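After the structure tokens below, expect a handful of questions from me.
One protein chain omitted, others in place.
Order of writing sets the chain letters: A, B and C. Residues in each chain are counted from 1.
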Amino acid sequence: MQLNREELLKAYRDMRLIREFEERVHTEFAAGGISGSVHLYAGEEASAVGFCMNLTEVDHIASTHRGHGHSIAKGCDVKGMMGEIFGRSNGLCGGKGGSMHIADLEIGMMGANGIVGAGPPLICGAALTAKTLKTGGVAIAFVGDGGSNQGTTLESYNLAKVWNLPVIFVIEDNGYADTTASSWSVGGSQTKRAEGFGLPGYRVDGHDFFAVHKVAREVIGRARAGEGPSLVHARLTRYYGHFEGDGTTYRAAGESDKARAERDCLDIFRRRVTEAALLENDQLDAIDREVLGLIDEATAEAKAAPAPAIEQLFTDVYLSY
Amino acid sequence: MQLNREELLKAYRDMRLIREFEERVHTEFAAGGISGSVHLYAGEEASAVGFCMNLTEVDHIASTHRGHGHSIAKGCDVKGMMGEIFGRSNGLCGGKGGSMHIADLEIGMMGANGIVGAGPPLICGAALTAKTLKTGGVAIAFVGDGGSNQGTTLESYNLAKVWNLPVIFVIEDNGYADTTASSWSVGGSQTKRAEGFGLPGYRVDGHDFFAVHKVAREVIGRARAGEGPSLVHARLTRYYGHFEGDGTTYRAAGESDKARAERDCLDIFRRRVTEAALLENDQLDAIDREVLGLIDEATAEAKAAPAPAIEQLFTDVYLSY
Amino acid sequence: MSRKSIRQAINEALALEMRRDARVVVMGEDISGGMGAPGEQDAWGGPLGVTKGLMPEFGRERVLDTPISESAFIGAAAGAAATGLRPVAELMFVDFMGVCFDQIFNQAAKFRYMFGGKAVTPLVVRTMYGAGLSAASQHSQCLYPIFTHIPGLKVVLPSSAYEAKGLLIQAIRDDDPVIFFEHKAMYDEEEEVPDEAYTIPFGEANLTREGDDVTIVAFGRMVQFANQAADKLEKDGISCTVVDPRTTSPLDEDTIIEMAEETGRVVIVDEASPRCNMATDVSALITQNAFGALKAPIKMVTPPHTPVPFAADLERAYIPSPEKIEAAVREVAAA
Partner (left out) sequence: MSRKSIRQAINEALALEMRRDARVVVMGEDISGGMGAPGEQDAWGGPLGVTKGLMPEFGRERVLDTPISESAFIGAAAGAAATGLRPVAELMFVDFMGVCFDQIFNQAAKFRYMFGGKAVTPLVVRTMYGAGLSAASQHSQCLYPIFTHIPGLKVVLPSSAYEAKGLLIQAIRDDDPVIFFEHKAMYDEEEEVPDEAYTIPFGEANLTREGDDVTIVAFGRMVQFANQAADKLEKDGISCTVVDPRTTSPLDEDTIIEMAEETGRVVIVDEASPRCNMATDVSALITQNAFGALKAPIKMVTPPHTPVPFAADLERAYIPSPEKIEAAVREVAAA
């Protein structure tokens, strides 16, 4: 465990911030303040944070429809995100994108994406930019277990390999694509697929921040050193439905409660760092309070923000036309 | 070697017929009688015939842009094929398809295809029909090494696996996709990719009919028994350019001549069966003559056949409209 | 006969045809749901419950859940159609066409022509389209003009529950590839629908009303909006004909031309992006064939040339509304 105290605090705060953000979106959605399709990342925080902790602003990530966690981990402004999800003018995309299109290219967040499997090709492009312009950057595509079956994803493994791109594919396997079990939909295995394309493939427990962080450091290090792409298969749990409103009847009774009770990434982290006396419970509690306050503020600001002006309908289609 | 005399004669005749057909198309193209893009299968005959010998009319194949060999091996009428390539009314598709769209659904030939990677999804459909209607049929997609990188192909491995379809994917690796070497374009390996998706993967020398036939029998038998899809990686050589007109400067000097001299599938076959005293040279020579006569006839008939009537432009778009 | 939602009408059409013909199979992502999962099977019946109940009745052999691989399974549906099944594949949102269009437009659509008339491809692709549910740019598009552009495809846009049932049964019995568009904001809309199977032929427009002053040609959900506008206009003494072409390919050119000629004033309403869309298609048709009868410029009511925005107010401003249709009709009536 090579993380210093500051890094540990940051890791915890990022995970907690994602969790609190998602819990709030869950509540606000139920209360009727949010429209559209919203896919929550609660339960999967260790993956986004474990990877993004190893990145800087020269690095890029491409996300999925379940993009809030990746966005926060990569450094998107949570107030802007909340405003966006509420469809307000203070939103990160001015209210034009919504939950599924949160992006901030300036900090290397290439966007949540409404199209399953669209991220991997795009991230190959970010990696190509890094390689061509010698920025030193690496690029990570987060992909769901469902998205791992999309041809666009599979092609990208090969392109990354033959172009020797600094790319990491992170398969976030939460067991389901919508209602469909990954144990059914994924023929073979994620790591063997990687090897089939000549990529080193790793498995990791996605509930365990430290495990994720360790493998992330390794594959990112390799990519940064010009040694090419890798794939990481992280098993993890989504706490809520596929989207807000999903009854999740296809899951086993108590399935996600059990994961929450036994394999929660925040609990595991807290236990680990306090038992090893790396951090104090007080410090973590303070973060919890700070984060809660921030989410309160973000929510209040989003609700108070005006809707986008109608003229916004017509702008931003082209730079010039 | 479990083939009887009749089967051996058929195998030789089919390979010879393909070869003679392709040699003639090569000559006629050079003479200016054929227009459009023509991709010749000469050199690869053992693959098409080795597989299709194990099929009957309940079975389906999907081919590629390089489709003449598969078509003949599956039993398409060579006169109809020649007429089609000449764009004549006696063509298998009435002159509307040309070399890249030769098909005969009645005998299970689902078409050459102008789109690289389009065959694998289609063949999953033929296999689904066989499975659903319990025809006992199996389905084979022939795919080039270049086509093996297309997402549509890779997705199909997974679909065939999770639906447990009676499908075989045959990767015909002739070393090049256009000018691009498969040693560069294919990350990993074909057989490891197969395993990555949970399919058994086999390698075979595609110049050797007997080797192909053996593995074909095995994977087709397994598919027919409901034991699911497989992949076969056949290495072979295309004698001519990517298309007629290609200068092939990207190849090593003498590369294809060498293969013709040393690894020609017809030579290997003849040597093997005559040395083992399974067939006589005379018998094979007789086939050569018979086939040559047939190709002469097919060519003469194609040249003599009228162009399609102009009204044909408007027909066959819909059954009813 | 009973009141049924569009959701029910579509479900019933599928069930009836599956009972009638063992070759009809349906497939798609979560088309039943719970595949391989420990909990409820048939958990969703598609994301909006349209196919719920089919799997319990017809089994997993005929109601096939798929991995997320649209090229593979839509292509498989095309291949199955060409070899003896009559598949109804669900492309969850038409916005996803970009990952599988080849199998539709270069394969299924062209088999028959390329093969010189020797293929029959009874494929139906059901797909959701349209704005109105805050689904943003990648889940709200119409895109039917793209499919209409392609020779070899038939394109269906039902405007009500009655229409949906009859047109879907027709689509399933049809021997050509059909793309069947379901507007995601309309599933709950109800009307009287017969319980038994019936078909509505393709290429025969429906006149939802006839009037003397202005002819409105509208597609899919816009038929409803056009009728709402016509109701209001009626009160001000402007009487409209509303033409619902039902299918954009084949298009009932004769009825459209005739109705354009009758009033000499035409408004076309299309929820699709404005360039190269059905509004331009119908306008050009009329101008080429009924020019002499036209008394005023043909007006098109469409969204602006922008992606679909997320925020509710922006999305409302994006969609052609009954108010915009009304204004256009008034303008054309006065011209």
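In the analysis below, a contact is a pair of C-beta atoms (placed from the backbone, for glycine too) under 8 Å apart; a residue touches a chain by one contact, two chains touch by 3 or more.
No experiment lies behind these values; they were computed from the predicted model shown.
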**Prompt:** Of the chains you can see, which ones touch the chain that is left out?
**Reply:** A, B, C
**Complete:** Out of C:Asp42, C:Asp65, C:Asp281 or C:Glu315, the sole contact with the unshown chain comes from C:Asp281
**Request:** Write down which of C:Val50, C:Ala164 or C:Ile298 is the residue touching the left-out chain.
**Result:** C:Ile298
**Item:** Selected residue (touches chain absent from view) among B:Gly43, B:Gly97 or B:Gly228
**Value:** B:Gly97
**Fill in**
Had the left-out chain been drawn, it would touch chain C at residues 71, 95-106, 109-110, 113-114, 136-138, 145-146, 148-152, 248-249, 251, 272-273, 275-281, 283-289, 291-292, 294, 296-300, 305-307, 309
**Complete:** chain A residues touching the chain left out here are 60, 62, 91-97, 101, 103-106, 110-111, 113-115, 118, 120-126, 128-130, 132-133, 151-152, 155-156, 158-159, 162-163, 315-321
**Asked** Footprint of the hidden chain on chain B, which residues?
**Response** 35-37, 87-88, 93, 95-98, 100-101, 113-117, 146-147, 149-152, 176-186, 247-253, 255, 307-308, 310, 312-314, 317
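Heads up, the rule we're going with is that only the chains that are shown with their structure count from here on.
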**Prompt:** What is the minimum number of touch steps required to go from chain B to chain C?
**Reply:** 1
**Asked** Which whole number of Å gives the spacing of the CA centres of chain A and chain B?
**Response** 45
**Centre-of-Cα separation between chain C and chain A, whole angstrom** = 35
**Item:** Overlap residues in chain C, where contacts from two or more other chains coincide
**Value:** 67, 69, 71-72
**Asked** Can you list the residues of chain B that touch 2 or more other chains?
**Response** 151-152, 155, 158, 162
